[in-house]
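Missing here: one protein chain of the complex. Every other protein chain is in place.
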Amino acid sequence: MTESIKVGVLGATGAVGQRFVEALADHPWFEITSLAASSRSAGKKYRDAANWRLESQMPEAAADTEVVPVDVNSVDADLVFSALPADLAKTVEADFAKAGCVVASNAGAFRKEPDVPLMIPEVNPEHLGLIDVQRDNRGWDGCIVTNPNCTTIMFTVTLKPLLQFGLETVTIASMQAISGAGYNGIPSMSIIENVVPYIGGEEEKVENEPKKLLGEFDGSQVNPLDIDISASCHRVPVMDGHLEAIWAGMKDDPSPEQVSRAFDNFDPGLSDLPTEPEKVIIVRDEPDRPQPRLDRNAGKGMSVSVGRIRSGIRYIVMGHNTIRGAAGASVLNAELMHKKGYI
Amino acid sequence: MTESIKVGVLGATGAVGQRFVEALADHPWFEITSLAASSRSAGKKYRDAANWRLESQMPEAAADTEVVPVDVNSVDADLVFSALPADLAKTVEADFAKAGCVVASNAGAFRKEPDVPLMIPEVNPEHLGLIDVQRDNRGWDGCIVTNPNCTTIMFTVTLKPLLQFGLETVTIASMQAISGAGYNGIPSMSIIENVVPYIGGEEEKVENEPKKLLGEFDGSQVNPLDIDISASCHRVPVMDGHLEAIWAGMKDDPSPEQVSRAFDNFDPGLSDLPTEPEKVIIVRDEPDRPQPRLDRNAGKGMSVSVGRIRSGIRYIVMGHNTIRGAAGASVLNAELMHKKGYI
Amino acid sequence: MTESIKVGVLGATGAVGQRFVEALADHPWFEITSLAASSRSAGKKYRDAANWRLESQMPEAAADTEVVPVDVNSVDADLVFSALPADLAKTVEADFAKAGCVVASNAGAFRKEPDVPLMIPEVNPEHLGLIDVQRDNRGWDGCIVTNPNCTTIMFTVTLKPLLQFGLETVTIASMQAISGAGYNGIPSMSIIENVVPYIGGEEEKVENEPKKLLGEFDGSQVNPLDIDISASCHRVPVMDGHLEAIWAGMKDDPSPEQVSRAFDNFDPGLSDLPTEPEKVIIVRDEPDRPQPRLDRNAGKGMSVSVGRIRSGIRYIVMGHNTIRGAAGASVLNAELMHKKGYI
Partner (left out) sequence: MTESIKVGVLGATGAVGQRFVEALADHPWFEITSLAASSRSAGKKYRDAANWRLESQMPEAAADTEVVPVDVNSVDADLVFSALPADLAKTVEADFAKAGCVVASNAGAFRKEPDVPLMIPEVNPEHLGLIDVQRDNRGWDGCIVTNPNCTTIMFTVTLKPLLQFGLETVTIASMQAISGAGYNGIPSMSIIENVVPYIGGEEEKVENEPKKLLGEFDGSQVNPLDIDISASCHRVPVMDGHLEAIWAGMKDDPSPEQVSRAFDNFDPGLSDLPTEPEKVIIVRDEPDRPQPRLDRNAGKGMSVSVGRIRSGIRYIVMGHNTIRGAAGASVLNAELMHKKGYI
């Protein structure tokens, strides 16, 4: 463990923040040195500040850590993971990058910036090259790298192996878990025995982020992929796991068997990142899988599961929204940056 | 009440059967004279035979009725409503029609038969003309008229006013309530805190029934409408109310406002059928409606509610699956038949 | 409708406030003239201020009413129903009583005051006599009358007919619905697929309020009944309907049949109050009833249902917490006050 890197978690007490703490507990490369949260929590032990709601136990080391405020001077770290709300992220993440820190952000604040990589390591690792552009542009010693919205991640991972068939259009109907809105996000009276067919801002993200993710980096910028995406996003009474029904229109009109094989053979070519699952896309053959409750923990929550690949091409994709879709995504980004020498 | 017609309910103890009993309790034209169910129930009072699970109280008159077996000789009625399973319906409904009875069926057994009307009164009332063809073909004194699958009904009602814009394609992702599978259909261990992305046989029905419903009756047969429909059907932990995300491709490319107006102005032109809702399509303007729990009882469960009409055209439609989508649909069919002189 | 009394609702936009508006929509004696809520809502139409979440439609008259602030000068009414939070209720309800208004309160602020009646009309109608004491003590022209906590109401109604057997001890385990905590009270992440064995302050209320309710009014004060009550309160993922397991220790050791008969024969002797249910205690004989989802609407939500009366004596009681346990309880109190000439 000669390479232990000091990391901080910004917004450490929230739902995604807790997932960061869980994911980093026994990390071979990263070691939590700072847990930062709002002034209400700062000064308390993490044990007392965080209303821990995961089925795993709170890691002992984290439990005894004193929470610090979310600012550059209070956080002692070379790498920070950000689970901040978008408005706060806008200024705070820039401060950290300016101060020389690498910021792996789950927030939406910088995702659209042309010189900020929006990353899924299995999809567009070469976009890390944007970091150099970003540093040139902004004069930062550190940098900001972002991961997409949770709903975007699940199906974009599956679009990558479909590019070979001439992908043109995507229609997606999502059935999203409540944990995506944070612990206090969804009142029980709104969602028990119900479906809410609206998630603020979600469809716009789902329709645009994949274009950047699947775009081509030409050394100075990312040229977005020209595809049509149309989304309808719905909240369902599920704790964790976003399920998505996908229609993918492709020029070459592949058969379900070809698509299934493309998914099954998809190898992102990463070299042994600690958080990388054995298989990033797991193809299920049962008629009624994947399901959130049964499949969300596949690959320790980092695999996406697909099933019901039918002519059309239609299929179902499902993944763990606060692991694969949030904390785990940021950690995987940071691992790739470390591998590539950016940390 | 000079026109009281004697009606029987076949399969009266099940989930849809109970909805028939509820719907017919105070009906101005129809009076329950026979409640028929399997041999396990026959001979018992309905009170004891039916495991009543509706929030309304079991109607007193029904409660005291002795359940009879499901056969022509035991049932005393001019009109029967069928909530039988498809396999049983195949022979039993034919028996009743042959014996001179009008059969309003919620079962799937005869829906595809070219000489059996598949009806939504607000969509294709003129298809009743097939009854004459059916009687000619089969030599029956009675007849069979069917209503579509519950999922089909909700969105097909909304497709009717879109025909004027040159409807070409429909993509539908359904989020369906558990009551659609009957009381014992879905084990709680399969659906609590979960989504099951598969409902056996459903997608095939959803993709084909609207073509017949929206087809043209030329006096001797129904010529199906030429549209492409692609469905993905999902079960969610909701008691009642099927919610459907719809993408409708139309040649004239209408604006969301035009579509909204077409829905709002849609008047099926029926004349005061007792079970007809004041408005068959209710347009909701809130960003997060319709929702199953809040909107399923609109129009006493007979209205469908739409919302989120966006460019695309995309929208959400939701309706009560065991009322609008099953028992109420059959009753409305029978009311139309009575109005048109077939009963 | 010669007797139409002008009523206001304080806290009209919240979960219980909406139940008041629903309950008063077609009331034969009371007419809503003011809907009062926080400054955030004041000035808006009720339609826009209230996030209506009941399955019934918002009453048209209320929808068009402009919401006013919660103060004596803004509200035009002879009778106000209070769904205010306890801290605000403490001062505001006193202001209204001082100004000559009758306050029927669902809040906890004044329940323990010795000169404020804590009322369930079916249990202790004679306690209304405390109003004269209250007016003497405080020099008010109006008055405050309260109803108990929702959990208290359900089982206290059933304790009344058990007094004849020498009731000595009560043990109660409650399984309470989420609506009792208000629309935003319980985050979905805390309660879905879970039980929370704690409700702040609830057990203290449940153990003390029945003593006052079942106490004797001697013309100047209420002498509490001497019984031991021990409660354990739990939140379950149910929308409406508090279910309670009760053990009642009685000196005379009655049989389950005697208890069942006492419940069934219980006639509170009220004379036709509009909100009074036909039967205040409904005895169910099925082995698995009452259940919240199936029985909460019995008696339009104003009956309590009991079942599983076993030796011990043990039984189950269940009632609608925001109707029988809150808004309906206050309305019934006001009806009794009107009947007795206090309004």
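Which chain is which? They are A, B and C, in the order written, and residues in each are numbered from 1.
Just so it is clear, a residue touches a chain if its C-beta (ideal position, glycine included) is under 8 Å from a C-beta of that chain, and two chains touch if they have at least 3 such contacts.
Note that the coordinates shown come from a computational prediction; the quantities given were computed from them, not determined experimentally.
Engineer: Specify the residue from the set B:Leu130, B:Val145 or B:Ile191 that touches the hidden chain.
Structural biologist: Checking the options B:Leu130, B:Val145 or B:Ile191, the one contacting the hidden chain is B:Ile191.
Engineer: Can you say which of B:Val9, B:Met154 or B:Ile178 touches the chain missing from this structure?
Structural biologist: B:Ile178
Engineer: Using the document's definition of touch, tell me which of C:Arg261, C:Arg314 or C:Lys339 contacts the absent chain.
Structural biologist: That would be C:Arg314, which touches the missing chain.
Engineer: Have a look at B:Pro210, B:Pro237, B:Pro277 or B:Gly312 and name the one touching the chain we're not showing.
Structural biologist: If we include the chain that is not displayed, B:Pro237 is the one touching it.
Engineer: State which residues belonging to chain C touch the missing partner chain.
Structural biologist: Residues 171, 173, 175, 193-198, 200, 230, 232, 234, 236-239, 243, 245, 247, 287-294, 307-308, 312, 314, 316, 318 of chain C touch the chain absent from view.
Engineer: In the whole complex, what residues of chain A lie against the chain that is missing from view?
Structural biologist: Against the missing chain, chain A presents residues 53, 55, 192-193, 293-294, 297.
Engineer: Residue by residue, what part of chain B touches the chain that was omitted?
Structural biologist: Contacting residues on chain B, toward the hidden partner: 15, 53, 178-179, 183-193, 237, 239.
We take it that only the chains that are shown with their structure count from here on.
Engineer: Which chain is most remote from chain C in terms of Cα centres?
Structural biologist: Centre of mass proxy via C-alpha means gives A as farthest from chain C.
Engineer: Counting residue numbers used by both copies over all numbers at the interface, does the chain A-chain C contact come out same (over half shared) or different (under half)?
Structural biologist: The interface of chain A with chain C is built from mostly shared positions.
Engineer: Identify the chain whose mean C-alpha position lies nearest to the mean of all protein C-alpha atoms shown.
Structural biologist: Looking at where each chain's C-alpha mean falls, the closest to the middle is B.
Engineer: Take the average of all CA coordinates in chain B, do the same for chain C, and state the distance between these two points in whole angstrom.
Structural biologist: 41
Engineer: By residue number and range, which residues of chain B touch two or more other chains?
Structural biologist: If we look for residues of chain B contacting two or more partner chains, we find 193, 293-294.
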